[in-house]
Every structure is written in structure tokens, then in C-alpha cells.
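Some notes on the structure that comes next.
Here's a slice of the assembly, chains where they normally sit.
So that you can tell them apart, the chains are marked A and B in the order they are listed, and the count of residues begins at 1 in each.
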Amino acid sequence: MLKIPDNLAKIDLQLLRSPSAFLRSLIGATEIDPVLQEYGAWWKAEGQGISDAVDRAGTPWVTMFDKGGKRVDEILYAPEYWHMLHRGYRAGVLWRAFEQKSLLPSFLLIYITSFYDSGLSCPYTVSLSTALPLSKYGDAELKERFLSKLLQRERPWQGATWMTEIKGGSDLGNNVETSAVPDGGIWRLTGDKYFASNAGAELAVVAARPKGSPAGVRGLALFLVPRYKENGGLNYAIRRLKDKIATRSVPTGEVELRDSEAYLLGKAEDGIYLILEVLNVSRIANSIGSVALTQRAIADALEFAESRVAFGRAIIDHPLLRQQFTERLQDLRGGFALAWEACKLLNEVWKERRPYSDHYHLFRLIAHLAKYWTAEFAVQTAKWCMEVHGGLGVLEEFRMERWLREAMILAIWEGTAHRQMLDALEVIERKHAHHSLLKYVERSETPELRKIVSSIDEHLRLPAEQREGGWEPIVANLAKATAGALSRQLSGDVSAR
Amino acid sequence: MLKIPDNLAKIDLQLLRSPSAFLRSLIGATEIDPVLQEYGAWWKAEGQGISDAVDRAGTPWVTMFDKGGKRVDEILYAPEYWHMLHRGYRAGVLWRAFEQKSLLPSFLLIYITSFYDSGLSCPYTVSLSTALPLSKYGDAELKERFLSKLLQRERPWQGATWMTEIKGGSDLGNNVETSAVPDGGIWRLTGDKYFASNAGAELAVVAARPKGSPAGVRGLALFLVPRYKENGGLNYAIRRLKDKIATRSVPTGEVELRDSEAYLLGKAEDGIYLILEVLNVSRIANSIGSVALTQRAIADALEFAESRVAFGRAIIDHPLLRQQFTERLQDLRGGFALAWEACKLLNEVWKERRPYSDHYHLFRLIAHLAKYWTAEFAVQTAKWCMEVHGGLGVLEEFRMERWLREAMILAIWEGTAHRQMLDALEVIERKHAHHSLLKYVERSETPELRKIVSSIDEHLRLPAEQREGGWEPIVANLAKATAGALSRQLSGDVSAR
């Protein structure tokens, strides 16, 4: 258990440097604790170096055509990339969700992964986001055919979630132009996906608009699109990979669908709900991954601060810097509590269908707060950890600048802070989820949280424009207070007290 | 709760997109307004594309040896780099300081430069930081020989400031190990400089330790080191250029001095004062450059927000986003006011010698606040502007992610926030500079600032450890309140049009 005594004498660097030990200190030893330890040990010994090399190499190449002129769209990662990637699947980031009938093992494995390579958590997350709707909405034949492939322990198929098109990702209702046309028992999809995470995946869930369906968000449906057609041909083309500043362990591409074979999931008219359920998973994974990245950045900065000497003592012993570490460790604990609560709630509600329960709406509120708050904290902490390193922090040679790049992506994908704030506002306006929240954390509820909830009730009486315009400071307080309250419910203690 | 007044309905994008127009709106048309306009027009039409290409190309190569085996250490920028670089010298970033007998034209030109390429302001700044001590402390022969070269309008010599060594940049007293040995009328320097900005410059000011001088900061002296020895040979070697995340328009290198010919500036025992005076210049330039970069990021984000449509309207018309823009525009004005005041003060005090006046100490306080606050604001704004762009913000293809990289370097070099805070504390403790500050801004002084100054007096009564540990929220408030107060003294109004 990580303690910072009053005299701030000693931060436990060893604990901070191990994601599995850190988890254990907060939630106790879970059933898969040995798995987490072993997986973490592999990362420390081998995976980390691979991840560094993948980041250094930048955007991988795509071989579009083989020498014979056949379109192949193969992504040229170094062989060790695939080794690294498959390590997590083998550990159970996918199959455990079904075998252990709980999403928590997946999120714990994603935590370990993100401590070392937050980008690699993306393939795992989108594969999970593919497997879950398939298992929930797919008929027996689809599951037989595809789900088993995703759940293999060795070299499983990978999933992917492709929603966003060139005009923007927030407003899917207006921006998804990919069309779906029925053709015999299947559908044919045509359109371009502009941010296609895990391009090259064997199976993607794709948002498209069935011909004749209404305009806007109600006209969207969710489809399964395999990489290869039934006849073995490529079912979608990778136009190119995006040159991103980070998360180079996931190939994000522009994907062209051209009469691509597809399978409808659920009912077409429920499509937007299925899409939002997919997003639930990735937002939660983003949250837990953000916390892991934050832990990592702090651990690296602490290690540096313990060895760097200025004005006659290690810089960790300079009072202002020590105070800054202390505050960040408290927030780290809070951020974890928030993200972990979101994981647990998702685990409870993910099988719900419309009409959703209040518990589901509570989950949504906490999910938006967690996505927003943990990513914001990750960015701020990565930035600060660069500063702790002084000039070394901006050199590509060391890892610190990478954590900021990675964090920026976490802050943006799955919806920026702006989006999360407004979505939180919406579930508060429509479902009064802030009251559910207050009730939910009453065990450790603080006067502060109660005050914020009251202020929200008051805020809701404003005209719509002002309600939205003035929302940021309130939602920030709500996120922070909720994190604080949940933090007090954790079994262990990470911060200074 | 913040309000968006009705008159904020329209933000003037045209003004934001032009650094010279923006300056004019705040401080009126200066004497060199036509120069600024022309220089800015050149950047818009030509320089910007060059700067993009330099950033894209990454760290330039160094040719260490020519084919004949002669050590040459030439930095391989594209030819257009030199064209871009010389454009600013020609406009007067250096010679105007002497011809117009004011540093302000230099800082205004640095503002324009930084709006387009904040890294390129570095060569200008360190050249200025070389010319100023040379003009102030150099004897007639040195000035005759070197200063005239720096002040040429066409292809002038460049300057450089090399202090930091491998053990760290904050604590020069303990970390500078470069030795200086007298040899006839000159000195010989031997040591390695780890962050040598503008490596390749024809003339550098270098911190070194004369043999036999006391340990610590009092034993440092400041030397002039030309690129070539009197006999024409290389006088220092560039071991390599640093792979930095940004500011690729300045080659930052590791420089090896080996019995390098050098000329002492001032008296050896005053060295640390000369060094600090050099840092004054670069901190001010860093501040004004940070504001320019911030203006740029906001301008780009605003342009995007005006054209991007979501949920049926341009995203600039979404109330929360508009509120965020509004707040940042207010802070931009405040940041400018703070940085500009620091420029003006430096212009008044830079020729002072020990013992320094209270006015000098006031300058120092404002300089530390400005360096800290403007860089912090630049980072936060660049981050937010990336978020405004959503997924596009993390693509290397567009410029937004660059502004964050550039801003991170501004936040770190010339001393991180941590360093500035402590230096501000020191000048407050020793010189009561906060009282000078309060008096200085009394024209627009606010109750808030008065309250902060009182709280500082109280804070100063705490034991040293607590004084430092608890300093951050106070100094942040002080910076923000000072910015606000100074902002009200500006001639124009930027926040709303």
C-alpha cells in the first residue's frame, strides 16, 4: 500500500513502478492476480522494448499489392509487434470476458497493457467491442462463425469498430454516409471510414445507413464486416494508415468499403443504441488506460526525481516538487476509483436492452465523467512529468515525451472532454443521473458532493444556451468530487495522508 | 459562473489571423508597424510553407567531415531554411536593437516570428542575448571585431548561449564543469555543453569556470567563443544535434569545447550576474513568443470551428465551445499584457549593473511570472485547440499537434514553471518585489491583487519548507491577477469585437 507520511518522507517507488502491485494495493488481489503479475513481468522484461521500437518506427507501411499485382493491404509491422500483440490475447484480454463471465479481467489486463503501451490497448478494446455486440445481438450462426474466432487463445481474429467518417465523429447522425443495401441474406456496404482503428482486423463492427432508412441518428444500423469475402477476396481496402502522433501500436487507417459483405446486428431501427453500447466499452477502456498511463508517467518522473540532484539534494526532496507529486498521487487514486467504478458498472449493465434502467443511466454519467476526467488528468500529468525532466523531457530519445503524445490521443478519441461534458449534461437533464450518483456514493458521500448536486439542480433552471455555456466548471467539480468520494471506498490507500 | 456578453457574438477571425494587426489592436501602431506588416505578410505567403517543411523534415543532419576528412560540422538544412532565417535578421531582429536604441522592435519581430514558427525565434533570441552582453561588457576591440558582424543586415553572424551541461540546467553553480584557462591574452575552454541552442553559430556566450575560481555559482564566468579559431580551424565541435519534439528551426546540439579560444566578458567574479542577465533576455523572448503561439493556436482553432458543422450548426456556435473561446481570448489578452510589460521593463533595466535597483527586481518578478504563465497558457491552449479539432488534431498532417509540441518546449527551456515559481519566491523574499509590483500597477490595481499581496506577506512567515511547498496556488493567482491588471492598461481590446 502506497503511503506518503505527513513528513512526505518516502513515496513507494517500487509500488508505483508495478501496475499489478498498484492494482493490488487498491482493489486487493483479484482472482487473476497471478496472471496480471506474469503479464506485467513479461512487459517489463520484453514488451517494453518492443513497444519503444514500434513507437520509434512511426507509422507502419502498408503493402497494398503483392508483386503479382494482387491487392493485399498488409500492414508491415516488425514481427515482434505481432508477438507483443498476441501476448495480451493469450493472457485473456478477450477470451476471459466470456470464460470468466465478467468484463473485469479484460479491463485489468488493459490496465497492465496501458501502463506500458496505451496504444496497444486499442486493438484489445475494439476487439472486445466487437465480440460483445456479436455475442449479445448475433444469431447462432454468426456467433458460431465469428465469435469463436475472436475468442481463440492463439492468434485470434481481431475486431474493430468503425464509425467515424470524414465530416466528423461526434455527430454520427449527420455524418455517416456509408450505405447498406440488402443482397440475399447479407448486406452490401459502400462508404469510406476516415478513422478506422485497427485497420486490418478480421472482423469489424461498422455503422452504416440502410437504404431507405430515415435521416439522422435514427437511420443508422450496426453491421459486422469481415476482412475477407466469402470467396476469399479482400472485403475492404485500406486506403492508407493515418500518421498519428502516438498510439502507433494500433494501425488507424482510412478504410474503403465497396459493396463489402456485411451482416446486420440486432434490428436496423435499434442501430444507434447498439452503436452507443459499443462506445460504452471503448470509453471505459479509455478511462482505465488513461489511469494506467498516468501511473506510468508519475513512476518515471519519480524515478528521475529521486536520482537527479540540484542545489545539493535530490529534486524529489525539494518541497514544491514533493508537494506536486503528492497532489498527483492523490488524484491518481481518485482517477482510478472513478474509472474502476465505471468498469464495474459496465459489467453490471452491458447486457441491458432498451428501455434501460436507472442503473444504466448512472453508469453512463459515471462513464462520461471518467472518460473526461482521467484523460484530462493523464494529459496534465504527462505534461508535468516532462517538465520534471527539464530539457530531457523534450528529447525523443527518452520516453517522457511519448507519454504526452499518448495521453493526447486518449483525450481526443472516443469523444473529447467537450463531448463528454455535454453527454453528461444530457443524462443529467433527461434522467437526473446526478441524483442517482449522490445516492450511489452515499457511503462516502461528502458535503461537497451534495453541494455540487444542488448547484446542478439550480443550473438546470437556466436557459439552454447558458446551461451549456456555463457547464464546464460544474462538471469539472462533479468529476473531481465523485472521484474523491469513490476513492475513499477503495480498499487500499495510494495517496499521502 | 462565466457569462458570454451579447457583444461577444462575433469574434474577429481576421484580427486573430494577423499577428501585426493583433499587436496594433493592443498597443497601437508602433514606429515599425509597416515593417511588422511586411514581415508578417512574407511569413504568410512564403515563410509558413518553409517552416512546415522544416518541421516535417525533423532533426537536420550534420556533416561532420567533408570528403577530404576535414572536420566541418555543417548542419544540413534545406537551402530555404537559411532564406527564412535571414529574413528576420534583415527585418531587424538584431540590428534594430542598436540602431533604434530599444529592444522593443526586436521583441515585436519575435512576436511575428513566433506566430508562424516559435522555434525560429530562438536563433534570434540567442543572437540578441549574445550581442547585448558583448555591447555592454566587451572592450572596444571585441566589439569592433565581433559586434559589427552580428549587426550586419545581410547574412550576419549568429549568436548562441551555452550554459547547460549534462547534469542539469537549473543549478549551474554545481553543474557547469567546463574549465577556462588563461593563455596569453585569451582563454582556453574545455568541456561539453549538453543543450547548445543554435549550434553552429559563429559566436557564442558560454558559461565556464576559470581555473582556481571558487566552487559553486560564484566561480562561474562568461566567455565569448567564436566558431572558428584565429587560424581558421573549427573552435568547437558539434557532437550531434538533439532529436527534439519541436523547435526544429533551431539546431540544438551537444557541443564539445576542447581548448577552444575564448574571450572573457566583464570581470570573472561577476560572471553569474552576466549569466543571469543573458537569461533575462531569453525568458522575455520566451514569454512574448508563447503569447504569439497561443494567438496562432486559437486562430487556427477558430477557423476550424467556424467551418466545422455538427448537429446542424458550426461548432463555434455551440455555447460551451464559444464560452471556452471567450475565456481563452481574455487570457490571451492578459498573457500578452504580462509579457509585454516584461519586455518594456527589460528595455529599461538591461544596462543596469550591480547593485541593481528596485526597478530591476520588479522586472525580475514580472519576468518570472511572465515566463511561467505565458508558457503554461500556451501549452493549455494548444492542447485545447487540438481537442477542438477532434481526431484531426492528432494527425501529423495538420498543424495543430505541432503547436502543442512547440509549446511544450517553451514551457521547459529557460527554466520550467517550477523554476520560475521559486525564482519569483526568491525575489519576493529578498527584495519584497511583490510590493513594488502592487505599486507599479496601481493605476489598474484591483482589490484581488491587493489581497494576494497580503496573503504573500502572511505566507512568508511560514517555515521555509512550507513556504516553498505551498507556493504554487499563490504564485498562480499572482500571475493571473497581474496579467489581468496589466491587461486593463492596454490601449485596445482583443477579447471581443
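Everything below uses one rule, namely that contacts are C-beta pairs under 8 Å (C-beta built on N, C-alpha and C of every residue); 3 or more make two chains touch, one makes a residue touch a chain.
Everything numeric in this text was worked out from a predicted model, so none of it was measured.
A.B. asks: Tell me how many copies the full complex contains, given that 2 of them appear here.
C.D. replies: Every protein chain is the same sequence, and there are 4 of them overall.
Everything that follows uses one rule, which is that only the chains that are shown with their structure count from here on.
A.B. asks: Mind checking the centre-to-centre distance between chain A and chain B? Centres are C-alpha means, answer in whole Å.
C.D. replies: 37
A.B. asks: Within their complex, state which residues of chain A touch chain B.
C.D. replies: Listed in rising order, the residues are 164, 167-171, 174-175, 194-195, 242-246, 308-312, 318-324, 379, 383, 386-388, 390-391, 393-397, 401, 404, 408-409, 411-413, 416-418, 421-422, 464-473.
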